[in-house]
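Shown here is a partial selection of chains from the complex, left in place.
In order of appearance the chains are A and B, and numbering begins at 1 in each one.
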């Protein structure tokens, strides 16, 4: 129940973030809807394609499509009010990031992949929706340039495999991984932490 | 027979539209060929990947590759004459749009998907070749910005499911869906109908 609620919250947050980016680019109604979809389900779709889990998940379960459509309609109607919820949106987005990462890890385990591949899958699930959104909007993906976004996913997924070594049930390791992603993302934004500059002047 | 003729016409029209866009961008010969391919088979390829129908259809049936190659050669040789056929090209493109939409719907039904997913698949089949073409040419996809292109696909695919409820054979519902796509597209262009402006000033 809790799991589903968070999954839905993440889907909503990602969809709304897509609407905001698409409206900034002044796309038409169809463009806004598509960008919202892509932001929300793009990462999971790429993950499903890479491991051959087809038809991809949103085609088999209409919850995602319905959730996204409703979110888009509400976001367009209340776009002015949305700015008052910036902090909540960021929180949803971050929670979604944590959950989507661990969902990706889980799918990798189910497919019998090595831990390092599961970590990659988790990161792809959580962050590539935004990458595809930026490509469709003709931008260099923002996560390649300035935001700490994927690093918490990688470290959170890694934590899961470390926690799993302890004598605890898997659900705790799963929850621990989610919390690491969320915690690191919040800390990175609060203290404006960035990846080390690899360009020596 | 009729079905195949239309499928080929659609493939040709989409390939030629790819050649024209690629030449405008002054790509080299290889670039022009690839853009023509992608415009023509990109939507069907994405559809096949999403439902796990692999190898994708153009890899199993060489008709597509041969048709596209011949179209590209002719389009490059007669590029100057092409402008006199602008109206015919637009008509082929529109017919292709209608047919590709319903082909996508059919593939979704075969894969046991819900109607809403079949509608999405049909729209993807018909319109995402153009999206991939625009991404490769470093443009924001035109269908996200100003053209009514995907909306007729969605409504035509929807019509199929409504018509299917009537006591008629499936072939009629299929044909009806195609005609709705074509009709709406022609009307939209003739009367310059656009999606509602979601940006209040």
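Just so we're on the same page, contacts are C-beta pairs under 8 Å (C-beta built on N, C-alpha and C of every residue); 3 or more make two chains touch, one makes a residue touch a chain.
The shown structure was predicted, so the numbers you read here are calculated from the model rather than taken from an experiment.
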So we've got 2 copies placed here, but how many does the whole thing have in this file?
-> 3
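The definition used in the following text is that only the chains that are shown with their structure count from here on.
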When the CA atoms of chain A are placed over those of chain B, what is the turn angle between 0 and 180 degrees, to the nearest 5?
-> 120
Centre-to-centre distance between chain B and chain A (centres being mean Cα positions), rounded to whole Å = 30
Would you pull the chain A residues touching chain B in the complex into a rising list?
-> 22-23, 25-32, 34-35, 45, 49, 52, 54-56, 59-60, 62, 65, 76, 135-138
Per the touch rule, the chain B residues reaching chain A in their complex are 49-52, 111, 113-114, 116-117, 120-121, 131, 135, 138-141, 143-146, 149-151, 194-196, 198-199
